[in-house]
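I have a structure here, written as C-alpha cells, and I will follow up with some questions on it.
Of the protein chains in this complex, all but one are displayed in their positions.
Right after this comes subunit A.
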Amino acid sequence: MITLEAYFDYVILPILSISVMLVFIRLFKGPAVVDRVVALDLIITIGIGIITVYSIRSDQQVFLDVAIILALIAFLGTVAFAYYIEKQKDD
C-alpha cells in the first residue's frame, strides 16, 4: 500500500522539480525580455506550489506565510517589469 507521504515525495515533488527545470530553459533561452519576465513569474508561482507541498510533508503550517509573501513579490515584480519595459520604449 502506497502511503500519501510517499506519493508526495516520489511523484508530486519530482513533477514540480521537472517543471521548474523546463521553465529555466525558457528563462535562459527566451528571445525577448518579456519572455524572461513571464518565465520568472512562472518559476515563483511553481515555487509557491513546492512550498505548499513541503509544508504538507513536514507538517509545518508556518511555511504558508512564505507562500503569501512570494505571491506578493511575484505580482509586484511582474507589474514593475512591465511598467519599466513600457517606459523604456518611449525614450
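By definition in this document, a residue touches a chain if its C-beta (ideal position, glycine included) is under 8 Å from a C-beta of that chain, and two chains touch if they have at least 3 such contacts; residues count from 1.
Operating definition for what follows: contacts and distances are computed from a predicted model.
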Requested in this report: Could you tell me which of "NADPH--hemoprotein reductase", "Na+/H+ antiporter subunit G", "Rieske 2Fe-2S domain-containing protein" or "Branched-chain amino acid ABC transporter permease" is the UniProt name of the chain missing from the displayed complex?
Outcome: "Na+/H+ antiporter subunit G"
**Report entry** In subunit A, positions touching the absent partner
**Finding:** 4, 7-8, 11-12, 15-16, 18-20, 22-23, 25-26, 31-35, 37-39, 41-42, 45-46, 48-49, 52-53, 55-56, 61, 64-65, 67-68, 71-72, 74-75, 78-79, 81-83, 85-86, 88-89
